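For this view, one protein chain was removed and the others were kept in their places.
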Amino acid sequence: MVDTGLATERAVRAWRRILERSPAIGLLPILLILLFIFFGLYEPKFWRGANLINVLRNSSYLMIISAGQMLVLVIGGFDLSVGAVVALTSVAAGLVMADLYAAWPDAASLAIVIGLVVGLAVGSAIGVINGVTVAFLRVSPFMVTLGTMSIAFGLALYVTRGVPVYGLPDEFTREFGRLRWFNVPVVVYLTAGIIGVLWWVMNWTRLGRYVYAIGGNIHASRVSGIPTIAYIVITYTMCSFLAAVTGVLLTARVGSGEATLGTTLMLESIAAAVIGGVSLRGGVGRVEFVALGALFLALVTNGMNLLRVDSKIQTIVIGAVLIIAVGLDQMKIKGRGQ
Amino acid sequence: MTALTPPEALGRRPLKALVQFVVLYGALPIIIALMYLGFGLIEPAFHSGENAINILKQSSYLAILAAGQLFALLTRGFDLSVGQLISLVSVAGGLVMLDVLEGSPGAVALAVFAGIAVGLGAGLATGVVNGVCVAVFRINPFVVTLGMLGICMGFATTLSDGFPVFNLPEGLTNTLSRADVIGIPVPVIAALLVLGTAYVILNHSVLGRSMYVIGSNPRAAHTAGLRSRLHLASAYVICSVFVAVGALLLTARTGSGEPNLGGGLMLQSIAAAVIGGVSLRGGEGKVIHAVYGALFVTVLSVGMNLIRVDGTIQQIILGIVVVAAVYLDQLRTRFR
Partner (left out) sequence: MSETHRDDRAAGAGQDELLLAMAGITKRFPGVVALDDVDFDVRRGEVHVLFGENGAGKSTLINIVAGTYPQDDGTMTFDGRRITHLTPHQSRLAGISPVFQEFSLAPDLTVEENLFLGREQARWGVLRKGAMRTRAREVLHDLGFDLRPGARVGQLMRAQQQMTEIAKALLQDLKLFILDEPTASLTERETNRLFALIERLKGEGVGIIYVSHRINEIRRVGDRVTVLRDGKKIGTVQASNVEETKLVEMMTGRRIDALFPDIAAMAGDAMLDVRNLSTVDGRLSDVSFEVRAGEIVGVAGLVGCGKSELARAVFGLDKFSVGELDVLGERVAHPTPTGMLKRGVCYFPSDRVAEGLALSRPVRENASVAALDLADFTRWRFIRRRQERTAIKRIVEELRVRPPQIERSVDHLSGGNRQKVMLARGLTRDIRVFLFDEPTVGIDVGAKTEVYQFLGELTKRGAAVLLISSELPEVVNLAHRVYVMHEGRIVNHLEGNEITEEAVLASFFGTGADAPSAGAAAG
């Protein structure tokens, strides 16, 4: 109305224009590059190949589990149980492998395969329970997955009595934990493959299309004849399956089945997805940006480690970064909404 | 409910009364009573007066936290930072008490007061940041309080270096945990005060009225001329201050400032509120619901402890019970 009002308004508009012109999610890639340059200038070790590979490997686990979380968020849900699924998978796979390996030391690969199958199946089963309870009984996903989280952690602790499961076949840790191709850990290739497949699924298949549709407007989807219940169950199952994969890979990395393995992953996976632009209201989210979100978190952690920032202070920084990243994104949505 | 023919209706009258009670007050009071009786049948010690007081005392901590969470839930949000805030308050309060005692040994009362003041201050500050981010910057409460969770955890562990703060003044534990007034333990009294405050705010103040409207329909709150941003932010401030009170009582109980004190309490506080009958969709929930939820969780866990159910099994049972309770509550709203 008055000049100052116009000036501020102009400034706001200019700011919004910058945000709007930035591609799709906008700030994240730019932020990643800036961080990359900043850490490198401050601590040249950061740019070394070995360190970068390390960052990639550390972010791989988070990428897989966050991609699963993204699926559930996009369909309009929520999964608090992913961390517990990691723990349960780790324990289940670990116990089966260790027992079979102890019984038949020669058949290590058979033990590994059966252990993997059992672990992945147990983990996915949690997803089926989540999906069925959310879709059929229409209980809030928050509460359902809170419950299954408690159940899965409880089971994992009960089975192991809190003691890590040792005695896994060496081949397992070697193949899945430490193996490198062209000096890059095999986990990184696997993650790239999973993200690629999910990208394809979300963009080129009926499943992906329906996940977006259901998250955007479940009523419209139902009316259009999409079997929404089935797709919700499938999505929760996929999420738990991916969490189970993460559980198996982490087990291979630490070399034992542990009931405390996934404790921080639930919050981190949601943080990575949200930083990657996934809407908590459903319908919006792209797997490639979620991967970037996970990479971002890993990069920040790694950089701070190299800068010798106290690990306790790191949690403060990550918390603040999360709020600010989403706050900026919020400004962008407002700018577009006009 | 289908219409019943008269003779049938006569026979089913008690059932009908029961259904009506459940529709009105929820199934929870009955379930809590049945659980209390049931555990007593298995283990007679459960019915001792001592244990009754113990249950009351144990549930007061959770009731305070759930009452805090109630404010966030009412306004369509929730507060994930609750657990880590407890740790932060515990550590910060504890350290301040030690510092004051170091400066002037013997000034126990001063030390305790300073610790309490700093603890409440930490809660207030956290609540203000949460509230401003949610209400003014319009950032999703999940994200805000998730970020705040990290921040509180970081501060708590940094301040304490990850170790418990020992050697807190005996006076703290004596007054805030062990003492009683005419037989009622101090934590129970504190809980009654907090719950009473919450009740007055929600039922008798403009602020509380506004929170219900915001939770039920935020846009309607704005068109009705309510100062919805201020009121929304206040919900988070109240939540954090209540949590700080709970944290100080918990610190007094353990007798040390603990960086891991709050670990599982975030989820427990939400679970208690929601089991008690607070809606996750906002706009619906009463103080009594927080009490129901806290009593339910406490009776269940004290009972299971007494009949020696394994801790991990307890966790599994709690998980199942949470889902079942929410599902039943949903059935109740459909009935209405």
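For reference, chains read A and B in written order, and residue numbers begin at 1 within each chain.
Rule of thumb we're sticking to: a residue touches a chain if its C-beta (ideal position, glycine included) is under 8 Å from a C-beta of that chain, and two chains touch if they have at least 3 such contacts.
Predicted model, so just to flag it, every value in this text is computed and none were measured.
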So which shown chains sit in contact with the chain we cannot see?
A, B
Touch with the omitted chain, as defined above, among B:Phe78, B:Tyr212, B:Tyr236 or B:Tyr327:
B:Tyr212
For the chain that's not shown, point to the residue among A:Ala152, A:Ala213, A:Ala272 or A:Ala294 touching it.
A:Ala213
In the whole complex, not just what's shown, which of A:Ala50, A:Ala103 or A:Val223 touches the removed chain?
A:Val223
Contact with the hidden chain only, please: which chain B residues?
200, 204-207, 209-210, 212-213, 216-217, 219-227, 283-284
Touching residues on chain A - with respect to the absent chain
1, 6, 9, 204-207, 209, 212-213, 215-217, 219-226, 283-284, 338
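Going forward, only the chains that are shown with their structure count from here on.
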Across the complex, what residues on chain B touch chain A?
133, 137-140, 142-144, 146-155, 157-158, 162, 267, 270-271, 274, 280, 310-316, 318-323, 326-327, 330
Residue set of chain A touching chain B in the complex reads 133, 137-140, 142-144, 146-155, 157-158, 267, 270-271, 274, 280, 310, 312-323, 326-327, 330, 334
